[in-house]
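The structure appears below as structure tokens.
A single protein chain has been removed from this complex, and every other one stays in its place.
Presenting chain A:
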Amino acid sequence: MNGERTHRIAMTVNGTYREAAAPARRLLSDFLRHDLGLTGTHVGCEHGVCGCCTVLLDGEPVRSCLMLAVTADGHEITTVEGLATGGELSPVQRAFQECHGLQCGFCTPGFLCTVTALLRDNPRPTEEEVLEGISGNLCRCTGYQNIVKSVHRAADLIAEAGREPTL
């Protein structure tokens, strides 16, 4: 059995152009973690249920374990490593810390990506909308209560930031 054929795969990850060669069967999650060294995206089930591997593909949350890296060629990806700007935590990240929305932290990158997109589309979600919005991500540590609280808090932080005068 000969070596596998590889493909040049190029994408913009967290605002930076990245390129690597990988076999056609390489999962996007493995490509990000292994080929690009971005290990913040975690793999919890590899069958699309737990949501740990959620990243933003052209701004939309996707399960990176259910996508082949070659199909993400040419697209824009945001991972958990790309949420903070200039060393400053994003409002969603800050809210998770303030509200103790994480424990072991393994599911957290998936939640952060999911919630970032959720609040972009719906800046002031109701309780029901928050539950619905995060209902594709499993957490085994927190019982979700503080994650829900974090989402509401992040909405507050984003609203506050929006009211601040821009320099």
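Just so we're on the same page, a residue touches a chain if its C-beta (ideal position, glycine included) is under 8 Å from a C-beta of that chain, and two chains touch if they have at least 3 such contacts; residues count from 1.
In this text, contacts and distances are computed from a predicted model.
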item	value
Name under which UniProt lists the unshown chain, selected from "Alpha-glucoside transport system permease protein", "LLM class flavin-dependent oxidoreductase", "CO or xanthine dehydrogenase, Mo-binding subunit" or "Cellulose synthase operon protein YhjQ"	"CO or xanthine dehydrogenase, Mo-binding subunit"
Residue, one of A:105, A:123 or A:162, that touches the chain absent here	A:105
Option from A:77, A:117, A:134 or A:158 whose C-beta touches the chain left out	A:134
Residue ranges of chain A at the interface with the undisplayed chain	1-4, 23, 25-26, 33-34, 37-47, 49-50, 52, 79-81, 83-84, 89, 93, 96-98, 100, 102-109, 112, 130-132, 134-148
